[in-house]
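Every protein chain but one is kept in place in this view of the complex.
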Amino acid sequence: MNLFPPPLLELSHISLSFKGVKAITDISFAVARGEICALIGPNGAGKSSLLNVINGVYQAQEGQIRFDGEVRRHMRPHHAAERGMARSFQNLALFKGMTVLDNVLTGRNLKRRSSWIEQALGIGRAPREDDEQRRRAEEVIEFLNIQSWRQSLVGTLPYGLQKRVELARALAAEPKLLLLDEPMAGMNAAEKKEMSRFIVDINREFGTTVVLIEHDIGVVMGISSHVVVLDYGRKIGDGPPEEVRANPEVIAAYLGTRH
Amino acid sequence: MLYSEAGQFSTRYAADRRLFRLRQDRLGLGLLLVFAFAVVPQVGNDYWFSAILTPFLVLSLAGLGLNLLTGYAGQLSLGSAAFMAAGAFATYNFQLRIEGLPLLASFALGGAVAALLSLVFGLPSLRIKGFYLIVSTLAAQFLVPWALVKYGWFSNYNASGVISAPRLDIFGLDLSSPAGRYVLTLGVVVALAFLARNIVRSELGRNWMAVRDMDTAAAVIGIPLARTKLLAFAISGFYLGVAGALWAFTYLGTVEPHGFDLNRSFQVLFIIIIGGMGSILGNFLGAAFIVLFPLLLSNLAGLLPGGLIDPGQLENIQKMIFGALIIVFLIREPEGLARLWQQFRARLRRWPLRY
Amino acid sequence: MTPFAQGDRRPTSGLPGWLHLQAAGQARSVALRHKRLGVWQERTWGEVLVEVGGLAGALSERGFRPGATLTILSNPRPEAVLLALAAQWLGGSAAVLDPRGEPGAPNLLARTPGRDFVFAEGLAEVERVRRAGLAPALIVYADPRGLNADLASGLISYPALAASTGGHVPALLARPVAVAFVFLRQGHGGEVELQETSHAELLREGQALVSGEALTEREEAFAARAFAASGQARYLLAPWLIAGFCLNFPEGLETRDIDRRELGPTLVAGTRETWQRLENMVRERLPAAGTWQRRLVDRALAPRAAGLTGLIGGWLVRRPLRDVLGFTRTRVPLIIGEPLPEASVQFFATLGIAVRNWKEAADWKAQDRTQRLTTAPDAAPSGFQRRSLSSVTGVQPV
Partner (left out) sequence: MDFFLEVLIGGLLAGVMYSLVAIGFVLIYKASGVFNFAQGAMVLFAALTFVSLGERGVPFWIAFLVTLGAMLLLALAVERLVLRPLVNRSPITLFMATLGLAYITEGAAQALWGAQVHGLDLGIEDIPLDLGGLLVSQFDLFAAGMATTLVLVLSVLFNKTRIGLSLRAVADDTLAAQAVGIRLSRIWVVVWAVAGLVALITGLLWGARLGVQFSLSLVVLKALPVLIIGGFSSVGGAIVGGLIVGASEKLAEIYAGPLIGSGIENWFPYVLAMLFLLVRPTGLFGERSIDRV
């Protein structure tokens, strides 16, 4: 067997700018299969932009992305999803007019095989497929413990729960790579603990590779096996948590001695 | 509340996918349908059939068509009447030019033509969002009636572009009486309403709502935006087309292109605003309102001592009230009458508990 | 071997014997139902028998011998019930602990007689087992989250265990005199109290309940999860097997009210806590004071609302309220253990729910103890204060 499997995700020399304003400058790093990788850095360090580049919401001007053995310059969101990337957003991007169950089901839309006509008439592959989709969605709902809210509109749920529903929607796609943009933002200690538990369980149960942005260093050090530090759109640290924590430049960036 | 839910549970997902989960609801709908199909034709009179029930049904269907596009897929359209016109004239020509083509088949084909047209005018939606779209749909609104007048072929070279209904019979059963036209309309509308309800509950329906609620997220989870939007336009066009054909042939009997002007489009839009966006039931409530309200108003005016409101003013007053209602609904109940009904029902199911 | 004595319809081999009887009598009718993945999953008596037999096989293959004890640390769920039956099938017993972490719970766990075989519901319970210093040969878990990746020896998921036997069904070794359940609890003096219940005793209590309440195989029993597993083992399991009705488990603690309404049980067994919780929920959710709705409700719920008002109140308030709570079809509402305060009893009574209390009859104890001391197969570990069992005599209308 191969002792050094190729990384699942590899960014090389990614640069991104909006209207000439540099958001990301020449960033390269690799995410190994099955690891939990944390992107940290002060606000405006370009973390979210980087996630958006990874799954093609933004198009990087330079550099290339290798995902699961496939090299691309530009990744279109739809294509990224097809290749096995799912993500959550910094400020919730749920479908507020739909129930929790329906939101989770949308996460599985790529798993559909039957045509819309079959579904509309309830013929052919549709009925069995509907059962299958529902069962898988329910499994995710059970895994994340949101059974009680199955039929409630997500718009009406408290913030912490919505975060969990968004995670559920991403998880329902059975992704290879899970991109989480501040999954614990605005949560209290207990909620954070619960959420970290879920993330670790997902990683352990399904072997899903996770790339997450988080500000709470405690949480980051607790759950991640690999930390990448950004500052002003540049990479200033990359490695296992304890190593990164010792990195003087990182400390400087966080204590702000340099600014 | 008045019926017991206890003991109604599903052991299979299929049971959850039924039209209504509760036995009593299914029963109620069944009774309503039996009443509409069997009882009404016996007891109703011609005035009701041709002045109230038939237009109500047709407008409900039109509302449904627009609702699929605007209420579910979130794509605003002001061109509904154009697609209704397309459906009507296409149906007319299919009947005219293909010997012995069954009536329902020509309705379907007419709808298909409208769907195609709607698809074409939906293409810009791939590039542009929100109310920029109304330009594209308004283009249809002005282009289609113009073409129908301008090119005599569409109306079989009738001087003023007027078309009139073919013989309305299905399997040799003559339906040209007011009651018959009502039943024919009812049948088509009910069938299409059921289909629509299945669609919006299916993956496609969820994709529509996803695109409506947040298209960036929809794209990120792999929903094909272009396909989803275009299907919305096509299916909506089909419904509007069939509605147009019914409007022309089971309601009016004869119609000219200008019967499908911008005001008709507004009327359909108002139906879904008042009835409720993103709801099947809403279209029927909204249509009922639009049809009954003017009658109510004129009757009220009639009650007032003579000359207090002269008939000329009535139209203006009606217009103002409609405008005001639109704003009130958008402010107070953006999801329309359907929402009110749902809230009422939810309360009833919890009564006497509050939550 | 046959679980029944010749000519006698009554099984001579304890609870599992009754399982055989029901499976023989009504193999196709539903025995267990629990809500999972959004729908009510059903097991027929036939399936239950096969499943329990398979579990028994798997357990015996892993060295579970007559007299051994399986410790169950779980909220009520079908897996727990079936595993207990499997242990009893093999002539062993099940020690049922309440998983909700009350003070002193861990040391209860440490004192369980069944140290080698444990059913722990999920990750939290497994960790508690390990913290308590037990090193069981076998830990079975039902909820896989966080455990699938755990490769510790002896740890196996319930489905894996159930599938692990090659269809080999061991002989039915349960005997009426054998201990079926062991209950542990913290005594008022802080000392650990141990209760051992024999099949015979459970069946006697169960029979009393069945005849007392005229339970039939058509009942739908609802086992609120808050109602401790031990309580269910004592008061629902035996009647379930004897009367052969269907036992239903809700999806979870927070969904139990919705689930109860969906299910509309005919037999509800709860504790004082569960009944009072229900009452409080209703009281706080009634229409706001001062509204006309509230006045209507109050009039309808006033005791002895008779005549026309009573009729109206019944149709407009009491009946709908019963339905919202899922008591429309409830025929046998039971409260086990300490009775409800008079007010609460009244409250439910006005709703038309006559909550009945099952009392313990002290006078049976002594005779009962002697009987048990002579017959109990295994002497309990020294250091435990032996306490005899209560047993149920019959209905005590409140």
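Note that the chains are named A, B and C in the order they appear, and that numbering of residues resets to 1 at the start of each chain.
The rule is short, and it goes like this: a residue touches a chain if its C-beta (ideal position, glycine included) is under 8 Å from a C-beta of that chain, and two chains touch if they have at least 3 such contacts.
All values derive from a computational prediction rather than experimental measurement.
Asker: Check the options B:A14, B:A51 or B:A139 and report the residue that touches the missing chain.
Answerer: Of the listed residues, the one touching the omitted chain is B:A139.
Asker: Given that one chain is not shown, which residue among B:A14, B:L116 or B:L325 touches it?
Answerer: B:L325
Asker: Based on the whole complex, identify which of B:G30, B:P311 or B:P334 touches the chain you can't see.
Answerer: In the full complex, the listed residue that touches the missing chain is B:P334.
Asker: One chain is left out of this view; which of A:F29, A:F67 or A:F89 touches it in the full complex?
Answerer: A:F89
Asker: Name every residue on chain B in touch with the hidden partner chain.
Answerer: 74, 76, 124, 127-128, 130-132, 134-136, 138-139, 142-143, 146, 150-151, 216-217, 220, 262, 266, 269, 273, 312-313, 316-320, 322-327, 330-331, 334
Rule of thumb we're sticking to: only the chains that are shown with their structure count from here on.
Asker: Give, as an integer number of Å, the spacing between the C-alpha centres of chain C and chain A.
Answerer: About 42 Å separates the centre of chain A from that of chain C.
Asker: Report the inter-chain centroid distance for chain B and chain C in whole angstrom, where each centroid is the mean of the CA atoms.
Answerer: Chain centres of chain B and chain C, defined by C-alpha means, are spaced 54 Å apart.
Asker: If you look at chain A, which of its residues touch at least two other chains?
Answerer: As it turns out, chain A has residues touching two or more other chains at 134-135.
Asker: Among the residues of chain B, pick out those that touch two or more other chains and give their numbers.
Answerer: In chain B, 12-13, 16 touch at least two other chains.
Asker: Which part of chain B faces chain A closely enough to touch in the complex?
Answerer: Touch residues, chain B against chain A: 12-14, 16-17, 195, 198-199, 202-204, 206-207, 209-210, 212-214, 216-225, 231, 278.
Asker: Name, in rising order, each residue of chain C that touches chain B in their complex.
Answerer: Interface residues on the chain C side: 33, 35, 38-42, 220, 261-264, 282, 285-288, 293, 297, 315, 317, 320-321, 323-324, 326-329.
Asker: Mind pulling up the chain A residues that touch chain B in the complex?
Answerer: Counting only chain A, the residues touching chain B are 55, 57, 77-78, 80-82, 86-87, 89, 93-98, 102, 105-107, 109-110, 112, 116, 119-122, 126-127, 130-131, 133-135, 169-170, 173.
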